[in-house]
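Pasting a structure below so you can have a look.
Just one protein chain is left out here, and the rest sit where they should.
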Amino acid sequence: MTTTDRTADLFAYTLRLADDAAILGQRLGEWCGHAPTLEEDIGLANIALDHIGQARALYTYAGEVEGEGRDEDQLCFLRPERQFNNCLLVEQPNGDFAETILRQFFFSAFMLPLWRELKASKDETLAAIAAKAEKEAAYHLRHSAEWTIRLGDGTTESHERAQAAVDHLWPYTGELFEVDGVVERLAAAGIAVDPASLRDEWHATLREVLDEATLRLPPDGWFQTGGRSGRHSESFGHLLSEMQYMQRAWPGLRW
Amino acid sequence: MYTQALNARDASDERSEDAALLAAFQARVDAEEKIEPNDWMPEAYRKTLVRQISQHAHSEIVGMLPEGNWITRAPTLKRKAALLAKVQDEGGHGLYLYSAAETLGVSREELTEQLLSSKAKYSSIFNYPTLTWADIGAIGWLVDGAAIMNQIPLCRCSFGPYSRAMIRVCKEESFHQRQGYELLLEMCRSSEEQKEMVQDALNRWWWPSLMMFGPSDTDSKHSAQSMAWKIKRFTNDELRQKFVDATVPQAHYLGLTLPDPDLKFNEDTGHWEYGEIDWEEFARVVAGNGPCNRERLAARRKAFDEGAWVREAALAYAEKRRNRREAARIAAE
Partner (left out) sequence: MTEKNTPLWEVFIRSRTGMAHRHCGSVHAADEEMALQAARDVYTRRGEGVSIWVVPSSAIVASDPSEKDVMFEPTASKIYRHPTFYEIPEEVGNM
């Protein structure tokens, strides 16, 4: 394999991780000032800030790998919809508090082992980013798991809402484990993590928490796909038009 | 800060409280001793504090909304993170302040109810809209700047929990004004178009910022009592003058013009003299008729109502957990 191919793969992989973090951070930021309690307003903002921080480090690195002089903001604010490669799960609208919590729980349960494995990446920058992100993901998982338990095993209404959130988000989780050429080649080279290897742990985490929450895990079956190749939900374009408004309306200025 | 409208006292508290206790209380205050929640205090002191601290807390909470309006549209990731952290801090400050008010025997739930039912007031500044990104800088620079003027003396307030909350708030807030000013500086340097945006923001936020300090001393009848109790250390006009003196040169550094044709420097006093504030506008906004009063309260009510099932679920779960533990303990015996 040529160096150019390897560079293209690394750019694509880093960008996916960056897009996941940026888009989830964007969604969580929408909550600020509107959460169910003041304590939770602050808690959700902390998680959003972690994701935005991860996105910044990852975009910056992706720009370096690409070598065309694009910085974190050009990558985040000046790419069109079809060039974003985040998974569909993170772009799902906030919905009610249960949907936000379950989205975070499904994602963090996946990202915690992913960052842990990625610490051993042969790519030193990714390994360093992973080392920091692992601790953040561990707290996100704890926070969202504890809330999942309380919503699931709280009142009849909260149980119903939490189960509806599980059922609604479930079809978007299959994509987390998809492997394409980029991941396959980089995993073989010891740079990326093969997500298939995380599946058992992810399942075990879900089963444990959802059991305690008296929530039912839907059967595997049909899963949504498309995010990694830039085919997103309809709502995603609206997220981008809001997020990218300033850079699109006043191109090329410093802020 | 954000305590402008509360200088009203209740006539009902003017009843005869034990003169000896009152004298002893005043002596402690005069000696700069801190009053703590369980100490004896005049009823009017307690009521004034509850009103002032909760109004301050409500202002922080409502104050999250105008800036929160731009979190999802911040132009860079760095700015997004800074803004989110700042708005989050305001939530934290509201929380510290609610806690301080709660030491006086009023619950968070009651305080929230007072805000949502419009019984309690909050700073009028937050009833103005954030129309452009430059408004985010203007709020940090002017609104937080005005807040700091007011909050630093409150760190020495005679009531211990309020004073301690303010010390924490002031420490955390030191970055807020700087991030606002730096944001505007970057815009003014970047292009003429952005500088115009900044000038427009200054035009809209300048007068409301001056109003934040509350009515002029000649119209603020009750500040004398708050001064005697050392809840307040400077009068509204003193603080306003300090703010103007500090801010005008900062505006000039940005190359901006203040929207006040009467503004001039008095060589003899060393102060900037400013024009007449539109007190009718102030009264109108405080009374509920500013550009965004209804939207602000509607947003708070929506968050509260839509969060009710979550708070109920957490309490229900906590009770189940207690009962299960109790059952397990009994079973083990």
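Note that the chains are named A and B in the order they appear, and that numbering of residues resets to 1 at the start of each chain.
Definition applied: a contact is a pair of C-beta atoms (placed from the backbone, for glycine too) under 8 Å apart; a residue touches a chain by one contact, two chains touch by 3 or more.
Note that this is a predicted model, so its numbers are computed, not measured.
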Per the touch definition above, residue among B:63, B:92, B:180 or B:215 touching the missing chain: B:92
Footprint left on subunit B by the chain that the document does not show: 36, 38-40, 85, 88-89, 92, 95-96, 99, 102, 107-109, 113, 116-117, 165, 168, 172, 308, 311-312, 314-315, 317-318, 321
For subunit A, the residues touching the chain missing from this view: 37-40, 42-43, 46, 139, 142-143, 146, 150
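Heads up, the rule we're going with is that only the chains that are shown with their structure count from here on.
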Subunit A-touching residues of subunit B, taken from the complex the two chains share: 61, 64-65, 68, 71-81, 84-85, 87-88, 91-92, 94-95, 98, 133, 183, 186-187, 189-191, 193-194, 299, 302-303, 306-314, 316-317, 320
Of all residues in subunit A, those that touch subunit B in their complex: 22, 25-26, 29-30, 32-42, 45-46, 48-49, 52-53, 55-56, 59, 72-73, 76-77, 96-97, 149-151, 153-155, 157-158, 161, 242-243, 245-247, 250, 253-255
